[in-house]
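Only a single protein chain was left out; the remaining protein chains are all shown in position.
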Amino acid sequence: MKKTLNEQIICAGFGGQGIMLMGKLLAEAGMREGYCVSWLPSYGAEVRGGTAHSMVHISDNAIASPTISLPTTCIVMNKPSLAKFTGKLRKRGLLIVNTSMVDRIPQKAGVKTLKFPLTDLAADMGNVKTANMIAVGVFTKAKKIFPLKNVLEELEKVLRLDESLIALNKKAIKLGYSLVN
Amino acid sequence: MEKLIFKKPEAMTDAVMHYCAGCGHGIVHRLVAEVIDELGIREKVVAVAPVGCAVIAYDYWNFDVTEAAHGRTPAVATGIKRVLPDKVIFTYQGDGDLAAIGTSEIIHSANRAENITVIFVNNGVYGMTGGQMAPTTTVGQKTATTKAGRNIRRDGFPIKISEMLAVLEGTTYIERTAVSSPKEIIKTKKAIKKAFGIQIKNEGFSMVEILATCPTYWGQSSQDACTRIEKELVKTYPLGVLKG
Partner (left out) sequence: MRKAKGRVRRPDGKRILITGNEACGEGAVQAGLRFYAGYPITPQNELTAYMSRRMLDVGGTFIQAESELAAISMVFGATVAGVRAMTSSSSPGISLKQEGISYLAACELPAVIVNIMRGGPGLGNIAPSQSDYFQATKGGGHGDYHMVVLAPASCQEMLDFTRELFDIADRYRGPVMVLGDGILGQMMEPVIVDRRSSIDVRRESQTTNDKRQTTKSWALTGCKGRKPNVIKSLRLKEGELEAFNEKLEKKYDLIRKREIRFEKYRTEGAKIIIVAYGTSSRIGRASVDRLRKYGIKAGLFRPISLWPFPYEALKKLDKGNTKFLTVEMSAGQMLEDVRLAIEDKSRVHFYGRTGGGIPSEEAIVREAISYKL
């Protein structure tokens, strides 16, 4: 029997880094694959200034609470988020870190850590705002919960932007996907 | 041969009014009914009655009427008018309902330029609850809650709602009249008719503030109460068109 999927993702970073969008896209891609999904934004005042985060469940079973206390994946886009969430990562969890914004990464036994300078890579592509999409690509390849195709196609629904920006974001997702072996 | 020269408007029922002798409400009720008859809109009218002495206006009017919670009268009228834009919607409010507990609702309904008509009866006291001070009570006036007379340091000033609403861009027509004499009553009727006409023409928010007598809680005869309006009240609340 296959192991039951119960993926619990926390996406975290500064407000403005597209943290909510990143979570929504993961949830959409998971839903398309037939999983039970939920997405929950962080609340209110926290959205400004401090860390923003969104919580995403992708599961074989009905989701109990859409909140996450012990994540299986943390996508960390800035330094304060690293301190706030990674300590709670489960064993054999996945940590994706944006090293452009985080200098020192604490070692945690049994956690798989993928480090990339996401903001710098995005800047090289021509738009720092696509750092979140590179992270989505990294997650997609690392976890293989849903195919890359889902993410690229759902992006068009989630992101209501003009074609050139959609194309840029797709390029970022593909770049992230290629970063993982 | 007998000739009928004075009859009850169709917009009024046969019910005997409960108002005190000399009260202004009965006159204003009738004026509203006469105007509705003259405009031929009885079957198109929906009225909103206030909390206060005039709450059972529906017993006297022969058209659709709803009550509202105290002061929410213009908000209820807003809801009705937005659903029924081709009907004629008016509120009938006293000074407690409109100028105290419902200040927010009247200001914002006026500011949204709701296409409704407001009949604002200002007699400067709370009648139904026993003659307490209203926000429109004049300085020095004795009431159940201003035994020594209204004191501006303790009780604040008489509030001039019509002047306040006149400065809002959302209002189209605002006039203050009185029902203290046949002459003023005729002017009041004209103002009510104009206000309804503005609504019918879809021109926006209209309000007639009517200075009315409350002999019971003013502690005066009906005649003295009328004199008080014309000699004293008009100093605080000057009559005339404030806007439109």
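Order of writing sets the labels: A and B. Residues in every chain begin at 1.
Criterion: a contact is a pair of C-beta atoms (placed from the backbone, for glycine too) under 8 Å apart; a residue touches a chain by one contact, two chains touch by 3 or more.
Worth saying up front: this structure is predicted, and the values here are computed from it rather than measured.
S.K.: Name every shown chain in contact with the chain that has been left out of the document.
M.R.: Hidden chain, whole complex, touched shown chains: A, B.
S.K.: Which of A:Phe14, A:Phe116, A:Phe146 or A:Tyr177 touches the chain that is not shown?
M.R.: Looking across A:Phe14, A:Phe116, A:Phe146 or A:Tyr177, the contact with the absent chain belongs to A:Phe146.
S.K.: Could I get the residues of chain A that touch the absent chain, sorted low to high?
M.R.: 2, 4-5, 24, 27-28, 31-41, 43-45, 59-67, 69, 144-147
S.K.: If you put the missing chain back, which residues of chain B would it touch?
M.R.: Touching the missing chain: residues 42-46, 48-49, 55-56, 58, 61-69, 72, 75-84, 87-88, 104-105, 107-108, 112.
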